[in-house]
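Removed: one protein chain of the complex. Kept in place: all other protein chains.
A and B label the chains in the order they appear, each numbered from 1.
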Amino acid sequence: MHSIPVASALGTDRLSLRYRFDRALDSALIWPVLVGATVIFLAVFIGYPVIYNLVMSFQEVNVGNLRSMHRPFVGLANYIKLLDDPLFWVVARNTASFVIGNVVLQCLGGLALALYFAQRFPGSGWLRGVILAGWMMPPLVIGGVWKWMLTSDNGVVNFVLQSLGLVSGKIYWLSDPAMSLISVMAANIWFGLPFNMILIAAGLAGIPQDILEAAALDGAGPVRRFFSITLPLLAPTLYALVALSTIYTMRAFDLIWTMTHGGPVDASNIFPVWSYRLSFEVFDFGTGAAISTEMLVIVFLVALVFVRSVRAESRI
Amino acid sequence: MKNATRISQRDSIPTRQWVLLAFGLLIATSYLFPVYWMVVSALKSANEVNAAIPTLFPREPTLNAFRWIFERENIGRYLANSFLIAGGSTALTLLLATGSAYALSRVRSIWMDAVLVGVLLSQVLPPPLLVTPMFVILRQLDLVNTYTAVILATTSKTLPFAVIMLRTTFAQIPIEIEEAARVDGCSRLMAFLQVTLPLARVGYIVVGSLVFLQAYGEFVYPMSLMNKQAMQPATVGLYGFVGADYSDWGNAMAFATVMVLPVLIIFVALQKRIVSGLTSGALK
Partner (left out) sequence: MITWTRRTVLGIGLATAALVAMPATAQTVTMWHIFGQPSEPGLGNIKRWNDANPSTQIDHKFIPFGQLSQQLIKGIATGDVPDLITIDNPNTASFASLGALEDLTDMVAKSSVIKASNFYKGSWGVTQWKGRQWAVPGEANTIALYYNADMFRAKGLDPDKPPKTWSELLAITEKLTDKSKNVYGLGFSAIQNEEGTSQWLAWLEQSGGSLTNLNSPDAVAALQVWTDLVAKEQVSKDALVRRQFEMTNAWTGGGSAMVISGPWELQRMKDVKFDWRVAPMPVRDGKNIQASALGGFVWGIPMGAKNKAGAFKVIEFMSLQPQMAQAWLGGRLPPSPNVVIDNPQFPAAYAAFKKQMEFARPRGPHPEWPTISAAVQTAIQEALTGRAKPAQALEKASKVIAPLLQKNPLPAAQ
C-alpha cells in the first residue's frame, strides 16, 4: 500500500481518488447506486402522492376533514360504490375504446410517418421537424381548435365535407353521443402522432444500414426487409412506445375537458375525467381517489407486459 | 458492389425525389391544418372568427389580437418563466435519468424489472390528483413558491419517460463496444463518457427535446405550487382567456401562437442536428 504509485496508461495514481473512484465504478454496487437516484426521487415525489391517494380511497373524505389524515375508515365502501354505479361500466368501456384506439392508431400512424420521412428526399428532415409543431400546442388550444373545427354549424370540417359533397347533412361531431368519443380520439391521435413519429425515427436510426443493404443485395424486397429486419430491431422502441402511449392516454384530461367536458351524457367520459369531476365538482374525494387507484391497477398490468418484452429483448 | 449500388441510386430518376417531396408536403400540410387554423384565427377579426360560414383565409386580416396580447398581457414575462421552468426541468431530468437508464439497459434482474414497473406506474396519475400531497412535501422542504418546486414537480412527470426512452437508446448500443474500450484500458466511467454517450447523442437530443416540450406545456404544477403571479409561465396565462363567463378564443389563439413560435423555431433549427444524427448511421 505504501509502495511507489505506478501511473497507469491514463495517468491515474493507484492511490488517487480518481483511481479509487474508477475502481468503485467497476464493482457491481454501482448499478443500484445509479438507479437509486431515480428511485429515491420518484419515491418521494410520486410515491408519497400515490400512497396519499390510496389511503384516501379507503376513507370517507370531504372538504371538512381534508386537512387531517384522520378520517373515517370505510374500507372498500368507496370501491363498492364505484362498481355499483352504472356509470362505471360506461366510463370503463369509453376508456378502453379510447386507449386502445389511440395507442394502435398513434403507433401505426407514427410508424408510417417515420418510415415515410426516413426516405431520402430534399426537405424530408425539415418537414419532419415541422410536423412536431402539432405536439407543441398546449392541450387547451388543441381542444379549442378542434372544437372549432368540429362545430356542427360553422366548423371547417363539416364545411369541407359538405363542399366536397361527401356528406349531405351536418355531422354532429361533438354533440352526438355516438360521435363525441370518436372526435376526442381523433384530436388526441392527431396530438400524439409527432411524438410517436419522432421516437420511432430515432429507433430506426439505430438500425445499422449495412444489414439492410446486405439483405437488399441478397434479393430481399422492401417488404421482406421491413418485416424480417426493421421490425424486429425496432421492437424495443415499439414496446416502450406502446407502454408509454397507453399510460399517457389513460391520463388524457385537458383535451377532453375542453372539447366536450366528458359529454354529452358521459359519452366521452373516461376515468381521469370522471375522477376529476368527482373530486372537484362534487367534492367526493374518496371515490375520486378510488378511481385513480383502480387506474393504477390497470397500468400495473400494462407495465408487467412491458417488462416481459424487455426481458425478451435480444441483442444484435 | 456496394458503392456501385449507392451511385446508381443517387443518379436514379430525380422525379422520384420530387414525388416523394410533393407527397410529403401534402402529408405535412394536411397534418398541420389545425396549427394553420390556430394562426389564421389569430389574424381574423372577432366577427370573422365566429362567422356562420368559415373562411379558410382571413378576409380582413388584422393584428388586433396580437396587439391585445402584447399590450395587455405580459407575454414576455410569461415566456421567460416558461423557458426557465422547461429548461431547468429538462436539465434535471436528463441528469437523473442517465444513470438509471444506463443501469437498466445493462443489468437484467428481478430488481431491475421491479424498478421498471415502478417507473411506469409512477406516470399513471394525472397531476391534478398528485398536486395536493406534492404541495405538502414541497412545503416540508420549504420550497413552496419557488421555481425549484415547479422544476422538481415537473421533473417527476418527465423523468419516467426519459428513463424508459433512454434505456431503449442505451440498449441499442452493443455492450461489446464498451467492453472493447475497457480492454483498451479505459475505466468504466471513461468508457461510458467517451464511447457510449456520444453514440447515444441522437437519443439524448430527441428525448431532451420531448422532455422540454412536455415541461413547456406544464400547467397544473406552476399554477398550484407558486402563488406569485409574476412567476407564472405562459400556460397559466393562456387559461386567463377562458373565464367564468367567457371563452376568448380569438385572443387565446394569438397568445398560443406567440407561445408556440419560439419553441417551433428552435426545433426547426435543431432538426438539422437530428437529421445529421439520424442519417449518418451513428453506429458506423
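Convention: contacts are C-beta pairs under 8 Å (C-beta built on N, C-alpha and C of every residue); 3 or more make two chains touch, one makes a residue touch a chain.
Bear in mind the structure is a predicted one, so any value in this text is a computation, not a measurement.
**Q** For the chain not shown, which residue from A:P32, A:G101, A:P177 or A:P208 touches it across the whole complex?
**A** Result: among the candidates, A:P177 touches the missing chain.
**Q** Thinking of the whole complex, not just what is shown, which of A:G109, A:G192 or A:G262 touches the missing chain?
**A** Only one of A:G109, A:G192 or A:G262 touches the chain omitted from view, namely A:G262.
**Q** On chain B, what residues meet the omitted chain?
**A** 45-47, 49-53, 72-73, 88, 91-92, 95, 98-99, 128, 131-132, 135-136, 139, 142-148, 151, 223-224, 227-229, 231, 236, 239-249
**Q** Which parts of chain A face the unshown chain closely enough to count as touching?
**A** 62-64, 66-67, 147, 151-154, 172, 174-177, 180, 257, 259-266, 279-283
Please note the rule applied: only the chains that are shown with their structure count from here on.
**Q** Taking each chain's centre as the mean of its CA atoms, how far is chain A from chain B in angstrom?
**A** Each chain reduced to its C-alpha mean, chain A and chain B end up 14 Å apart.
**Q** Contact residues on chain B for chain A in the complex?
**A** 1-2, 5, 16-18, 20-21, 24-25, 27-28, 31-32, 34-35, 37-38, 41, 50-54, 56, 96-97, 99-100, 102-104, 106-108, 111-113, 115-126, 128-130, 132-134, 137, 152-153, 155-156, 159-161, 163-165, 167-169, 171-172, 174-175, 185-190, 202-203, 206, 209-210, 213, 216-217, 219, 235, 238-239, 242, 247, 249, 252-253, 256, 259-260, 263-264, 267-268, 270-272, 274-275, 277-279, 281-284
**Q** Can you list the residues on chain A that touch chain B in the complex?
**A** 8-10, 12, 21-23, 25-26, 30-35, 37-39, 41-42, 44-50, 52-53, 113, 116-142, 144-146, 148-149, 153-156, 159, 190, 193, 195, 198-199, 201-206, 208-210, 213, 216-217, 236-237, 240, 243-244, 247-248, 250-251, 253-254, 272, 275-276, 279-280, 288-289, 292, 295-296, 299-300, 302-304, 306-307, 310-311, 313, 315-316
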